[in-house]
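Note that one protein chain is taken out, while the other chains of the complex remain in position.
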């Protein structure tokens, strides 16, 4: 290519590690997240192998407890929360709003370094001997009884939290201040609405996690503290503070996924998203109401019945905007012109899996059933349907969709579709049996279990093997395409978004001339012929 | 990189940059509110559970130091607000002195705080290190002092960061004060006022309860 | 050469803050029972409001800044309200 793009402006290491270019920072994040995804995935694999038999045969209980804790901590804080916002969001947000960078580029770089510092501290905790508290760090186990590296791990998460806050802050200000002329709020792509909502949660919930972990670590360090039942402290207060962050964090993880799905569904059915304004406001509604429901993690903990009642009601309320979104995506397909490219396959898989995840969520929001189902595999299956079936699937969809823009190359459509289908089946085989296990009463975090649960566990482990292979596939075909793929045109999907108006990959400051927006988003030209991509 | 222009490439103009920076600062303050919010919830819950213990704990704090510190901090905030208000290249000298004054008041606050801590250490009121409190309210008092030390320590940390910011800005104003530093000063001032507001509430929660009874 | 003088609003706010401080300390010694806590927090809120409106210049700011400043407080309210609800309604 004659024109220089952001990848070819400079090749030194320094130009990467001191860059303030949001696109390069997105790539830095992307590389780090792949690493953490496979660390967390390795733990998951070990867990599933161990659970294939009811006895303890692969690892001891202590190792097992460290495995699921590491899986949780790595996956939640070092993969799911930063996944879409920090890679796709970082890359796409300025492009989508027609800006030359985020509002605070140096803060953006700093956020990556803070993230990596947090990641290294956490990895150190794991390598030094691990943590066995579960990702929830419940007191008093974490403060008084656990003999593992709790403070180090909490410090890692604490540090990574600041990275989240900085990213959220950057997105909020960027979306407010750096929109191209003519790009009003109702002309924003829905991906940006959902990232905005995500950022609100990041900024307002993460500090509560920080203070909670700080209180927990102080208590552990000094042997006495605010949650200590020996001096009249209440362990439930820890749970309240923890879930004030961690429940909204669930929406941090799923909202960006929903945002991506809007883009994919509308692009590949060549139609504007049905009920644009409803979907946009639903993102904000989820972000706001998502703060009112945290107590549904505590229906059997001994919190007051009145509190349970309020939290259960709110949990049903927060399900309404999610339901609205699913209906709107479906309605978007109506009278569209649907193309089944790989990103669309991921989007359809998302809708199905997310719906199952959401419906199992209703079971758990329902007070009396939650008494039975909480702390069983029902919960495990539920949140994996949302987090993995929803978020990771959406992430893959978005990654394929914007891959030509990010790398300037086209991937192999054949392999991409195969991987999408394989992920869908592997996922369901892994997690549907867990719904049944939960309904039958198998508690979570069990290293050994009564033999009558074995059938479903074996199925789940078998599915996990398929899923592991399916998740490895993109590493190869996307990796291959990044270097040897066919060159991508500026707009391979014939999409109207601003990010497609600049070359692929974009130049260093995104746009040669300041773009001006004159129309609503998603004005698709119906007769789009997909590029022949089977390179 | 084609730097060296007056504003970074993502901004259209200087006012655009300044407004963006200010908005960023407000978002940051919202974050900070929730950081202290977690502590305040813990305080409210335990004050509800141990009203007597919290009153007793509060009576063991030094209200003279607390009140003096509040006055010091309010005055320092006033000086900073004054500096922001009159900031211009022409007044850089006064601004510098105002900022130095505010930072010095901040240091006075820290010194008084240290004095108070050492007094509490001598009275064996530091939970986890040497807490000794006989009597029925011991649990409540201990919980109160755990809150007290964590909240004031985090606040003091914020103070130290703020003092650093003020001194940096004072140096900048002394050396080369230009219009563009107004934004930096304004952001630092917002932060300093916020730390002040936090203290106003901590003062009401820590020093005032239980004074009317004994 | 008047440009270095502080605006009257700033001086007024500063004096008012110091006066409120004296008032709140004095009132803390009046036996009002549960009223003491309410008084202390009310005066605290007024003081914080003065700092925000005058020192932080919120009175000159537009809706967006006000929303951002209020968002933190609003969510703080959620945290305190729902967080203490459990403890206030336990049996």
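General remarks:
Labels for the chains are A, B and C, by order of writing; each one numbers its residues from 1.
Here, a residue touches a chain if its C-beta (ideal position, glycine included) is under 8 Å from a C-beta of that chain, and two chains touch if they have at least 3 such contacts.
We take it that contacts and distances are computed from a predicted model.
From the set "Class III extradiol dioxygenase subunit beta", "cytochrome-c oxidase", "Molybdopterin synthase catalytic subunit" or "Glutaconate CoA-transferase subunit B", the protein name that UniProt assigns to the chain left out of the figure is "cytochrome-c oxidase". Considering the complete complex, the chain that is not shown touches A, B. Residue in contact with the omitted chain (choice from A:116, A:366, A:421 or A:458): A:366.
Between the chain not shown and the residues B:47, B:137, B:158 or B:193, the one that touches is B:137. Touching the chain that is not shown, out of A:20, A:83 or A:376: A:376 (per the contact rule at the top). Touching the missing chain, out of A:16, A:446 or A:509, is residue A:446.
Hidden from this view is one chain, which touches chain A at 61-62, 65, 132, 134, 138, 140-141, 144-146, 229-230, 232-236, 269-271, 274-275, 278, 299-302, 305, 308-309, 312-313, 316-317, 319-320, 323-324, 326-328, 330-331, 333-340, 348, 351-352, 355-356, 359-360, 362-363, 365-372, 374-376, 439-441, 443-450, 526, 528. Residue-level contact of chain B with the missing chain is found at 50, 52, 135-137, 139.
Operating definition for what follows: only the chains that are shown with their structure count from here on.
Of the two chain pairs examined here, B-C and A-C, it is B-C that is joined by more C-beta pairs in contact. The distance from the centre of chain A to the centre of chain C, each centre being the mean of the chain's C-alpha atoms, comes to 38 Å.
The distance from the centre of chain B to the centre of chain C, with each centre set as the mean of the Cα atoms, comes to 14 Å.
In chain A, 176, 204, 208, 234, 237, 240-241, 244 are the positions where the chain touches two or more neighbouring chains simultaneously.
Chain B has residues 23, 27, 30-32, 34, 37-38, 41, 45, 49 in contact with two or more other chains. Chain C contributes residues 64, 71-72, 75, 78-79, 82-83, 85-91 to its touches with chain A in the complex. Those residues of chain B whose C-beta lies close enough to touch chain C in the complex are 22-23, 26-27, 29-34, 37-38, 40-41, 44-45, 48-49, 63, 67, 70-71, 74-75, 77-78, 80-82, 84-86, 88, 90-91, 94, 189-190, 193-194, 196-197, 200-201, 203-205, 207-209, 211-213. Chain B contributes residues 1, 8-11, 16, 19-20, 23-24, 27-28, 30-32, 34-39, 41-42, 45-46, 49-50, 127-129, 131, 138-140, 142-143, 146-147, 150, 154 to its touches with chain A in the complex.
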